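Here's the structure we're looking at; comments come further down.
Omission of a single protein chain aside, the complex is shown with its protein chains in their original locations.
Going in written order, the chains are labelled A and B, and every chain counts its residues from 1.
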Amino acid sequence: MTDLLEGAAGTGNGNEPLLRVRNLKKYFPVKKGVLIDRTVDYVKAVDDVSFDIYPGETLGLVGESGSGKSTTGYCVLQLLKPTSGSVSFLGRELTTISRRELRAMRRETQIVFQDPYASLNPRMTVGDIVAEPLVIHGIGDRRSRRRSTERLLEVVGFNPDFINRYPHEFSGGQRQRIGVARALALNPRLIVCDEPVSALDVSIQAQILNLLKDLQREFNLTYLFIAHDLAVVRTMSDRIAVMNRGKLVEEGDAEDVYTNPKDPYTKALLAAVPVPDPRAMRVRREERRKLKGALAEPV
Amino acid sequence: MALLEVEDLHTFFKTREGEVHAVDGVSFTLDRGMTLGIVGESGCGKSVTALSIMGLVPPPGRVVSGSVVFNGRSLVDRKQRELEDIRGRDIGMIFQDPMTSLNPTLTIGTQITETLRRHLNMSRDAARKRAVELLEEVHIPNAAGRLDDYPHRYSGGMRQRVMIAIALACNPKLLIADEPTTALDVTVQAGVLDLLQELRIEHEMAMIMITHDMGVVAETADDIIVMYAGQVVEHAKTLDLYDSPEHPYTEALLAALPQLEGEDVRHGRLTSIPGRPPDLIAPPPACRFAPRCPYAGQDDCAVVPPELREIRPGHWVRSAHPASERMGHPVGAR
Partner (left out) sequence: MVTERRQEFEASLIRTAEARGQEAGAALQRASLLRDAVHRFSRNRGAVVAAFGFVIMIGFVFIVPWVDSASPYAVDFSKAYIGPSWAHPFGTDEFGRDLFVRTALGGRVSVEIGFAATIAIMLIGIVYGAISGFAGGWLDNAMMRFLDALYGLPYLPFAIITVTIFGVVNFWTMVVALTVASWFTTARVMRGQIITLKENDYVRAAHALGARWYRVLFRHLLPNTLGVLIVFVFLELPGVVLGEAFLSFLGLGISPPKASWGTLAQDGYSSYQSHPYIIVVPALAIAWLILSAFFIADGLRDALDPRTRENF
């Protein structure tokens, strides 16, 4: 297994993208029928999406519900099998590699989930949850794993004394830290953050976002940061891609996209975000009135 | 006379571990046509406050003390029957989740006319006509044709609009909106908030907007109450609150918000508030925010519970160290 990662470990300089997604499509068949299901239509969750992510950067993937952003994240990690398209990580094509190679690749690509109450197995201790990746990949022995687990918990700001407790004894923010520790355990290069703070209170959000920023610096991580909150995405991302109904409508440097949006959907999205500034809100309301068309709700 | 006067409201929940002080001494007044925003994080008691006003606190909770006077009449200690009359007719309420607030087995039309016939004694035909009018008011396209649709044929944003239509059906004087847009996409949210504003002005209706979103409340409210651990910690006019927040919690909350624009948003750190809100069964005896407050001293903060005091005309704070009284700290938002 070492040779698989070696070949991958070679290409890690700043000019080559770490992740290259081309023409990614994920269609979900809509089936009807009584005894035998017939496919009558498709839900085009991801419809021809392409982007690159460079080592060390954060690409923010932003969109509303139904935009396909989470589905894109899952397809990148091959948690969902793409209908078509290519996902190339460190030069390796993930959609066609063998199961064994995919397992090895799992060490390099990890994910943090949105719901802190559903992403941890309620019947496993905190320690078991964080150590599981090490167990699965046969890293170390019981003692060294325990040490690593304690370090990982400390690194995410979690008291390692709680290693034998169960998830239900902790708040949302604390659980999210456990999830981050688990994602970090294998020393991945790329972490997909799927709405990691959407379920948290504002003051806790800030804690977790700061943590993610710190970890990125300390461990040289690359993030695909998926969220619907434009302000959260702004604070985390170097570059931003905007998705609408399965299509990527705009992409560019974060600064550019936010100050000079080109796509009407992006403009409408930015105008719709409520900002904590009463004077600005009045101005924005006017802007929204002008953009009425792009804001039309689906019926 | 103010439309709604809440005085020293206390709502407790009896649990196995003890009594949870969900709302612990909340007071405010609301005038006709004004919007009051109640803002705070989860567990601060903002929703329970709204439920207490309406008499909808689920057991094991109950309003322990305090008064709620609506239009001159007290709402506490009233029989359910009388409260039911007031609810829907004089006070409308909309909730967070449009998916579960509407009965999936009844048509939209039935749910609207139900309220009209209950409170206004309208005939079936008159109620149906009025229902169409209401749907048009909330900008549901092809209202007449959609009256007999079931909720599942409406999108989330449209369902919320229907909720608003139902709440407004009897022309209430007060609308209580509990996180009305939290479950909606941001573009849909903007539409719903605009709608609420429009209707509020047209119907001369007062509104209580409960939310955790500082942006939403900046847009909709005239007055804002910030709640923490069951208490009001700051109460001010909207502009004043954002320009010059006084309470350390308010300041921290505003500083913790990620910004849409600004210099070095990407590489800067957000100000986070360490720790967690206190346990409401045994809240700290003195200032409840003290354990997390950067200005808390060993002095009063841990011993004397701060009172809500008027630090400027129209601006109340519950803190021993409000911004404008701190030495060497400039008064300002950030």
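Methods note: a residue touches a chain if its C-beta (ideal position, glycine included) is under 8 Å from a C-beta of that chain, and two chains touch if they have at least 3 such contacts.
Keep in mind it's a predicted model, so treat the numbers as computed, not measured.
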item	value
Visible contact partners (per top-of-document touch definition) of the missing chain	A, B
Contact with the hidden chain (one of A:23, A:39, A:187 or A:259)	A:187
Options A:132, A:229 or A:263, residue touching the unrepresented chain	A:132
Option from A:38, A:142 or A:165 whose C-beta touches the chain left out	A:165
Touch list for subunit B against the chain that is not drawn	13, 16-17, 20, 22, 42-45, 47-48, 272, 274-276, 279-280
Those residues of subunit A which, in the complete complex, touch the missing chain	1-2, 5-6, 9, 74, 77, 79, 102-103, 106-107, 110-111, 113-115, 118-124, 132-133, 136-137, 139, 148, 151-152, 154-159, 162, 165-166, 168-171, 173-174, 177, 179, 182, 186-187, 207, 211, 214, 218-219
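The definition used in the following text is that only the chains that are shown with their structure count from here on.
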item	value
Subunit A and subunit B, separation of their C-alpha mean positions in angstrom	32
Contacting residues of subunit B [partner subunit A, same complex]	41-42, 141, 155, 157-158, 185-191, 193-194, 212-216, 218-219, 238-239, 242, 252-254, 256-261, 265-274, 276
Subunit B-touching residues of subunit A, taken from the complex the two chains share	64-65, 171, 173, 201-207, 209-210, 213, 228-232, 234-238, 254, 258-259, 268-279, 281, 285, 288, 295, 297-299
